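My questions all concern the structure below.
Complex shown without one protein chain; remaining protein chains in place.
Chain naming follows the written order as A, B and C, and within any one chain the residues start at number 1.
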């Protein structure tokens, strides 16, 4: 999903929604069947990622052991046996050329994919919040400056900058962290735009004016009046940005600048599998399918979060008379 | 300035009995509603309502927000269909059984035999198409004519509703019209197919008082000219008094009282009707009477000789840049003393809110001087301003937006205390409890969140918050315009009482001339950023000097139908002059 | 309007300038000896020094940057050894690696990326808006549910996954299509279309999901607006309400997003170009980054950045034009 759409969708979250505790949020989230199912899938994936060493130990495999005897060297290294060499020992078969256990690599790959996306999303939010709030609350000059910086950020071709950055950072720097930093460092502009817009809207609201009149300082007002109200759009944005970041990580790995071997990541597996689609289709289909399911589940969950945070989203769609007076003009 | 009905949900409907039969009629009635019920989920919005409207008759449906008056009107055109609302009873409109009719039958009724005029003329027209096209589109749905003929008809009806240069204006989009013109255009759309019934749902609520008067006059004339029936839904008793023959008072979905307008307004039978009428602020009533009517306590006269609390000299504030720069407030000078109430009236866009916000320094003046107790504060930076912040408080118009929905009301009220350095939670609680009690709430409300309160209660919280700062001056910006009339009266009374008790200066900003007169010692009339007239309240109301003031006063609808007719005549007089 | 455009353009120039500064800075610290790469691995230090001098890499970075700016506003001359070659303004310099003028390089790649983007653009617009309209019309019914899930699936799929699956299906399993490759339109329009069919489809499928969602939500929003109620209350049929009034409300955001995507895609179709082997700007750019060909990188980023900034401005402009209400505020 593009940033523009993210902004548009997350930005639609209400600036002023009735206070809703965590409990009512969960209630509304659970009420959505698709979102609940998606949450379950996500939970499973997270557990899988966390329990990767346990699961691979259970399978008796590890992601980095070569099994040269399981591949047909003369035929380019295609796994011996049907479905990419599926067996009692290798539940999902083995990797062409190396014979490494696919199950173990997939499971470890989940760690990287989810972990990188998580850190990247957190970074995007942190940067977006700080920059967006500074632009909204700071001086006009600061707003202009940050606005231009945001423009540059938007105009930067993400992939190219990522390529360049990944090329200049010393190899000793842990790759997954670097990728998370790059994705996060490049993709904050959407968040900052939303935060700025929301903060500006909120700033003009009377309760903020009232807080100013009570004699409190700007940052105190920002912290107590604005931040709580920013939670809904920020969480919504995060929920929708998270799956996007998984895709970006996979794309970077696909372009060959992402996670480096031997660390497995789904995107990097896809790159390697790219040419193998005819000879060993499962090698491609398994990471592709998992990537799809993960992103889909996270997106559905993100949508669910949005709906749960913005109960009006559903009622907004109702067509016809407004019965309760003019409440919507509020 | 738009007024706002608050979101006070009706607390379940209690059947207060059906009405007696409507006005006697010989021919088939134009509208015959029997035992109409409308339910939105658990909430019964209309409860066994019955009434009839004869051809050419005019019925006003009056009620406060949540009374179900609009829901009842929508049922006349079957507009509840497909919304999930359940409609019971029978509705006959111009021979169509609305509840039983199929889509086709309903479409044939809508717009052709019965047309509706909605409240907000801007949002009720498609922003993307020229007004004339929209009218033509509706016309072609019901009449087998070509595009050109439909356009001609559109121009014709636009002309009829008094839009000058209708042929040219028909090509403009809604946002290029003024508010009044838009409402005229909507009425033109309604007229296009010469319906027998016109349903008008709060047709003037979004309009300024002078424009409202014009629209009401237009409806009045059209009815007499075309002989169509009118069903007017309004919260404003005055508007009903101006426009209809019969009036139906609704409360909680059910009928309270029904009868000829002069009788119901002049000699109400039901207690609720009486209460409602008593709460309506009256332009012609002096302050002394009005306050004591509610409060029954003697008024302490304002301290005329006190030193000025706040003094504005040639205050100016401009917005925008370059050629688009406009002065919202353009050289205003005024003074407020302790214990005194200054009323500021003006229509939307007159700059009164900007002025109010400058007085408490929420906005920085572009130029001019602002002195608080003799000290210049117009250009003080925020840090130096802080000691004065708490002494200049504000009560805001929108009770929804003025409280942080995510904080308990107690926390909001406690803000000024904490900002003043109070750290003792116990003392804060006691003080907030006392303040809440003082404004008519309970100390136990501390933990509650704004959405648990009604509009009037929220406004009381807002007042409590302002009081917590122990201010010397409170600027009230349309503090009651979003409230129902009964609540309005209570809040106004509270403000007056507090002022008397605490001796603070009060600036009361409102578009409603009657409300302003109720509370003000002195009144300033504002128009396009300048004060056109300023003086003792009674002097301004009884002997207005400025023509604009006179125009405003003449536009206010009167409760007495006789007085209303007189004012209508006066308006025509003014318009001709 | 003119003022708006001038302001936007002024801002755009500043943004692009800052962008080039960023790139110069980034590449200045990037590892890899440009002169050694340009000269070849077996060059002796003396030869590398000559190449360094010839490429003027021994100038301080700000002088190099000044030359670059000079080229843009006034053009520059480059030595060919036997004479000089004039690089007319706006001169983006000459590639370190291939001696080609960056401007020409970009001009050569533009039609390629353009072919990809224009075709995909048409596809995603038709598909996306069509889906959006259909699901808004059929709201609450099975059609809408199916379409909603399809668009969700679309937005959850990376373009390289869809592309790979399409290649497997149509080129490998069914063998209906040849392997995707780029043939210039001028050479053989039919081959051009066949070769680009899968890239177009992949991009269109992915992007259309976005447009479907946007169209649908914009239409539903419009449907909830008062003016739609007005027309219903005047007996206007559902088809006219949807087709005339609700759809009109979706036009402005869709146009704005289209302009934005269209511009961004010129520099951002790296994945699609890589996957399908389309020799467009994105792929060239990735290559230039890898060989530290600064003039090419800066030139291409400048041009693609220009497209993005231009697209932003055009999107705002179109939005304002399409949504007359904006003029109000």
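The rule we apply is simple: contacts are C-beta pairs under 8 Å (C-beta built on N, C-alpha and C of every residue); 3 or more make two chains touch, one makes a residue touch a chain.
FYI, contacts and distances are computed from a predicted model.
One chain of this complex is left out of the view, and of "Multicomponent Na+:H+ antiporter subunit C", "NADH-quinone oxidoreductase subunit N", "Cytochrome c oxidase subunit 2" or "ABC transporter substrate-binding protein", the protein name its UniProt record gives is "ABC transporter substrate-binding protein". Within the entire complex, contacts from the absent chain reach the displayed chains A, C. Summary of contacts with the chain left out: across C:39, C:117 or C:133, the touching residue is C:39. Residue-wise, the contact with the chain that is not shown comes from A:66, picked out of A:26, A:66 or A:83. Residues 30-33, 36-48, 50-51, 53-54, 79-83, 85, 97-100, 105, 108, 171, 178-181, 274, 276-277, 279, 283-284, 286-287, 290-292 are the ones on chain C that touch the missing chain. Residues touching the missing chain, restricted to chain A, are 64-66, 68, 71-78, 96-99, 166-167, 171-172, 255-257, 260-262, 271-272, 274-280 (touch as defined at the top).
What we mean here is this: only the chains that are shown with their structure count from here on.
Looking at A-B and B-C, the interface holding more C-beta pairs in contact is that of A-B. Each chain gets one centre point, the mean of its Cα atoms, and the points for chain A and chain C are 23 Å apart. One finds 47 Å separating the Cα centroids of chain A and chain B.
With each centre defined as the average position of its C-alpha atoms, the distance from chain B to chain C rounds to 51 Å. Within chain B, contacts with two or more other chains are made by residues 79. In chain A, 318-321 are the positions where the chain touches two or more neighbouring chains simultaneously. Those residues of chain C whose C-beta lies close enough to touch chain B in the complex are 225-237, 240, 244-245, 248-249, 251, 323-325, 327-328. Every residue of chain B that touches chain C in the complex is listed here, in rising order: 77, 79, 106-112, 115-116, 118, 120, 123-129, 134, 137-138, 141-142, 173, 175, 186, 189. Listing the residues of chain B that touch chain A in their complex gives 2, 4-7, 9, 40, 45, 65-66, 70-71, 74, 79-85, 119, 357, 360, 362, 382, 386, 389-390, 392-394, 396-398, 400-407, 412, 415-416, 418-420, 449-451, 462, 465-466, 468-469.
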